[in-house]
Every structure is written in structure tokens, then in C-alpha cells.
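Note that one protein chain is taken out, while the other chains of the complex remain in position.
As written, the chain order gives the labels A and B, with residue 1 at the start of each chain.
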Amino acid sequence: MLEKMIFGRYIPGDSIVHRIDARAKLIFVFLFIAIVFLANSWITYGLLILFTLFIVRLSGIRFYFIVMGLKPVLFLLIFTFLLHTFFTKEGTVLLDLGFTEIYTGGVIQGVFIAIRFFVLVVMTTILTLTTTPISITDALELLMNPLKKIKMPVHELALMMSISLRFIPTLMDETDKIMKAQMARGSDMTTGPFKERLKAVVPLLIPLFVSAFKRAEDLATAMEVRGYKGGEGRTRFRQLDWKMRDTGAIIVLLGLAVALVLLRS
Amino acid sequence: MTTVVKLQDVSYTYPSDEVVKPAVSHVSYSVEQGEWIAIVGHNGSGKSTMAKLINGLLFPSEGVVELFGQPLNEDTLWESRSQLGMVFQNPDNQFVGATVQDDVAFALENNGIVYEDMVERVHSALQQVQMADFLNQEPHHLSGGQKQRVAIAGAIAMRPKLLILDEATSMLDPQGRREVIQTLQMLRESSEVTVLSITHDLEEAMLADRVIVMNGGEKFLEGRPEEVFANREQITKLGLDLPFAANVANLLRARGVDVPATIMSEKELVEALWTLHSDK
Partner (left out) sequence: MDITLRQVSYAYAAGTPFEKRALHEVDLTIPTGSYQAIIGHTGSGKSTVLQHLNAILKPTAGTVTIGEKVLEAGVKPKELKSVRSRVGIVFQFPEHQLFEETVEKDIMFGPMNFGVPEEEARRRAHELVGLLGLPEGTLQKSPFDLSGGQMRRVAIAGVLAMDPDVLVLDEPTAGLDPRGRKEIMNLFARLHEEKNLTTILVTHSMEDAARYADRVAIMHSGRCVVEGTPQEVFAQDELLRDFRLELPQSVKLQREFETITGQAFPVLYLTEETLAEAIASHFEQESEGTR
């Protein structure tokens, strides 16, 4: 029932995008988010789309997955497009609907915003599809390491994140299982009036919480027995390796930024 | 020979218990280096509490637990734990790492082992449990038996003096159980590790050098597997199984077929039946 979720799923592969250091990819995506706002004309937005499609191509990810990634935000995409189309009163009148008029500037603005939205979603989808969640966690931990100086529990946060990620599939299976067990006992959370459905969630949530707490307790015991006592004095098994190509990726992105600055009107 | 574990008149009562019956009551025994001990008993016999007393999750209300020659207390706890590996019952709830190799490395990281050494140890530990081909697998793609083998690798990567198995096979399907038992058998042949296995699986208990039967928190029987399981009536009364062959031998004897009362394995039973057949 929950098996169609695409967000946060990693698609194994061996493309250049897969192989780039997770830190480089994170920096890349963050910079890209900033750079997108440089675009302000047809040519610059066109360049953004081309660049994004180029990255999709490089990643070797099937377009299907990108579409699946876009699906949940499709509504938002259309909504922002319409919002701008209706409320930007610039340029000449394109259409007179009686109660309101649509201006050319509005349509253009709507398209631009939609493109911005599209490239951002596609880029972040590519990041999560080509990077294992654990690498992202590692990258975050390493990038945030300086924050340890101001007493941020960086290691603990990263560990928490990696354990949560590791338990997501387990808890999903569990949810599925309990849902089915309660369905077999006549509880129905998929049909009927909203109030009834809400009531039917209780028999699902309580066992889930009970089991999650049990798991947490077991896990804490296992970690303690295996000698875990915080980040102090720990070594790292997972190593990240920054290579020339990682620097290269960032340089390419900066190149894009320069191009956008030069081409924007 | 060095003593790895020594319990002297150990008792433990859970503080929250309304019933003041101790979970473990006046238990003494010791485990020598290289030995394989099985602790058996039905659920609630006190065997799991015993595991917690040995790994320092609980401290005894009475008596002393000695690990590696020194009494186990708050001061010696972490040092002792670094020499002790443990595999728990639920395969899912002890898998900390995101992938197989990360999980095996977890205890090594905690103990500050340097990177190069870690890689070597992770690989050799996984080889020992025949999971070397699964380095980058995520836990939810593994079967229960495979997860338990990874847990064993995680424990032996620390090269522990003592390996404790706390009902490590009880949640597995027959195939998984067989895998884990085979792995343990191989470990036993290839290394000197001392094993304390808490179980109600007979096959696992039969692997041991010595079996301790727990009942109502007390040590009920102790001896070599064939000695212990020779007390058939007592064992059955405790709600434990006898090996299949022993069961059949009992049934045969009750029906006047003269097979020896000491039969434990199917091989012995078949041999006895051969003898009977050719005597006729």
C-alpha cells in the first residue's frame, strides 16, 4: 500500500552523478537553489531547463522517476502558475474574462515561476535518487562539523538521522502489517465518513507506537552492549573522498551562474 | 585454563515486581575459555535475566558476577564489554548500520579502532559468517538468518573473549535457523571463542559442551547434553522438547521394543534398529 512512494528512494547506478561526493552534491544543490533566482528572461530560463535536463541525462535516471517525483508537487506547480497568471497586471491585455483580465506579463511570469519550480524539484529529486540517504547524512555531518565548536550535537543528530532512515522501511512494513491485521478484524480506515476513519486510525497508531518504543529500547540495549557511549573517541568507518571531479562539478555550476549573470536582462 | 565467566550465588529480583519472587535465585556456575555453554529453559525460567546479568545491563541483588577474572561493576563495565560480543533475539532491532558493513563496523568505531584496521576486520568477520558478498546491502533486503549472521560478524569483529547468544535463533524460519547454526558450528571449529548460548532450540543446545537447565530462576540441571537430556521425564515436565530420536526411542520402549534409553541422535536410533533387526 505504501510501496509507490518515490520520495527519498535511492536508485542504484554508476553514473558520474552517482559517483560524485555527497558533500559536493549537497553544496551543488544549495548553490543551484540560489543561482536559479538569477534567471529573469526567456534565454536564462531556457538555459536553466537545458542545464537541468543535461544533469538528468548524466544521471542515467529514467524520466519516469522524475515524473513520479514531480507528481506530489504538480498541484502546487499549477497553483503558482495560475496565481501569477491572474494577479500580475503587466504588459498588454491578452484575454478579457469579464470579471478579470489576463495580461501577457502575467502569463510570462507564471511560466517563469513554473520553470523555477520545475528545475528545483527535479534537481533535488536527482540528488535523492542518486545518493544513498546514509551518504547524505554523512555529508551533512561533515559539512556541519565546524558547528561542533558552538556545542551543536552534530554527531548525535547525524546518528539519529541515519538510524531513522534505517528504520523507515521496517516501520513501513510494520504499518502495512498492522493495517492488514486490523482490517481483518473489521476495522476500516480507507472508506466511510471522515470521523469513522479517524477513529479507525487509533488501532493502527497505538500498536505502531508500542512497537517503535520496543524497538528503540532493544536498539539502545544493543548499542550499549556494543560499546556505544557517544561521539567521543569514536573512529569513522564511512569515509568520503573529495576528488578533482567534485571540484569540477562545483566549477561547472559557477560557470552556469556566470552565464546567467551575463545573459539576464 | 582461564575462567571467562563465573557466577557465585547470584540472585536478582526485578524492583518493579509485585511478586517478590526473584527472577534468578542463587545460581552459581563458571565458563572456561573455549567452552560452549547452552542455557535452556522455557520462557520465564530466568534465562534472559541471566544474560543481562552477564553483560552488565543488570547488576545482581546478591552474589558476584565475574567476567574475565574481575568482578563486573560500574568501573569495569566498559572494559569488559569491549571483550564481549552479543547477539540478541530480534534480527531487526539490533541492526544499527545503514548497510551490512556499517553495522559490522559499529562496535569497532565505538572502540576507536583505526580505519585501515577496521576495513580488514569487517571483511574477515563477514567472510567468517559467509556474508562477504553482501557488504553494501541494506538490512531490509536481508532475510532474518542473514541479519543474524551479520550480527554475529559484528560481534566477532571485536575479537571478543566471550560471545553471548540471547535466543538468537528463536525468531527465524527453519532455513534461517539452519544458516545460523551452521555459522556457529564453523566458528567453533575455526576459532577459540567461548560461547554462551541462551536458547530453547534443541539443535543449538546439542552443539554445546555443557547444558544448564533453568527453571523458576534456579539452576535445575547441569551437564553434558546427553547427560542432561537423559533425564527425560524431568525435561518434558519443564515444557522442553526432547530430540526427535529420543522421543521415538521412548515411545518404542513403551511399546516393548528394546532400544537403549540413552539414544539422542537419529543415527544412534537407526543403528539400534539395525541391531534389533539383524538379531532376529
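Everything below uses one rule, namely that contacts are C-beta pairs under 8 Å (C-beta built on N, C-alpha and C of every residue); 3 or more make two chains touch, one makes a residue touch a chain.
Just so you know, these numbers come straight off a predicted model, no measurement behind them.
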Where the missing chain makes contact, among the chains that are shown: A, B
Among A:41, A:104, A:187 or A:235, which one touches the chain that has been omitted from the display? A:187
Which is it among B:81, B:147 or B:200 that touches the chain not included here? B:200
Hidden partner chain, touching residue among B:9, B:120, B:227 or B:266: B:266
Identify the residues of chain B touching the omitted chain, counting contacts across the whole complex. 42-44, 143-144, 170-171, 173-176, 200, 239-241, 244-245, 247-248, 251-252, 254-257, 266, 269-270, 273-274, 276-277, 280
For chain A, the residues touching the chain missing from this view: 3-4, 62, 64-65, 68, 174, 177-178, 180-188, 202-203, 206-207, 210-211
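In the analysis below, only the chains that are shown with their structure count from here on.
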As a quick test, compute the distance in whole Å between the mean CA positions of chain A and chain B. 44
Quick check: in the complex, which residue numbers of chain B touch chain A? 55, 57, 78, 81-82, 84, 86, 88, 90, 92-99, 101-102, 105-115, 118-119, 122, 138-140, 154-155, 158
As the complex stands, chain A meets chain B at residues 132-134, 162-163, 165-166, 169-170, 173, 214-215, 218-219, 221-229, 233-239
